[in-house]
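One structure is given here, and the rest of the page talks about it.
Some chains have been omitted; the remaining ones sit where they do in the full complex.
Naming follows writing order (A and B), and every chain is counted from residue 1.
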Amino acid sequence: MEPSIEPIIGVIGGSAPTKEEMAAAKAVGRALAKAGAVLICGGRGGVMEAACRGAKSAQGLTIGILPGIDRSEANPYVDIPIVTGIGEARNAIITRTAQAVIAIGGSYGTLSEIAFALSFGTPVVGLGTWEVKREGHPLAPIVHAGTPEEAVKRALTLARGR
Amino acid sequence: MEPSIEPIIGVIGGSAPTKEEMAAAKAVGRALAKAGAVLICGGRGGVMEAACRGAKSAQGLTIGILPGIDRSEANPYVDIPIVTGIGEARNAIITRTAQAVIAIGGSYGTLSEIAFALSFGTPVVGLGTWEVKREGHPLAPIVHAGTPEEAVKRALTLARGR
């Protein structure tokens, strides 16, 4: 019996990214696919679509955890649209399923995903994303990467064994 | 650009099936894989495991929508474990994502999935499963099949165009 497909790596980020964030997301998706990883994301536009597009350019498998009730909500590069109907609560599913997540830019939705990942013990790699801190609380273990390639490398290493 | 993988067909049923239900589930999984369909289920034991096992015997792709917080909860024939952490509320996700579902035996959890599928307009094919009726309410459009092969054929036809 074949083992389950893995690792599954999450790419999280906003629906209104800059050009640089779009390019980074596409490069991350492509590098994940080349490494044999499955990409999981929120399934919609912006960073999610760019990452899926990058993954498909290298024949990767892409999963979109959609908030709404209609599969047509998925971007055209999602292979497997999971139609949750539970709205933004689906952010908990992305971050529980992924064995590591790469956060690219993003707004408050992405921040909720970073927080859930940290809460669940899912490793977080950041590319130009949120910084969070609280006096008296241990530093959040977000690994900040300088390039898409470094982000993917770090995520794959952190995902191992999980 | 390649279209998304499809159709995605759900197999729903209990974790404590009879031998006959296990055999039916395995045959359903195998027939779905041979037809090129992706199998989605609750990812655990019993009917779910038998269906996944059948699908893998014909190189199908299997998705498990898990209720708990740990991917190890998946049966060994699940390729893609989706770790929801939302308990039985995940039954709504299985039945929204599937383009048709095949119900095999089952207890109250399966009944909730049949009800959700009917509520969402997802076609339901039954193999020795629940019968539901209410005076003054239109008959529930459950398609009762006599064999696994008939169930798969009906599900694939009903899923078309959704």
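The criterion applied here is as follows: a residue touches a chain if its C-beta (ideal position, glycine included) is under 8 Å from a C-beta of that chain, and two chains touch if they have at least 3 such contacts.
On a predicted model such as this, the values are computed, not experimentally measured, just so you know.
Participant: Out of the whole homomeric complex, 2 chains are present here; how many copies are there altogether?
Facilitator: This complex, considered in full, is made up of 4 identical copies.
Everything below uses one rule, namely that only the chains that are shown with their structure count from here on.
Participant: Quick one: in the complex, what on subunit B touches subunit A?
Facilitator: 1-2, 4-5, 8, 38, 56, 63, 65, 69, 71, 74, 76-86, 89, 92-93, 96-97, 120
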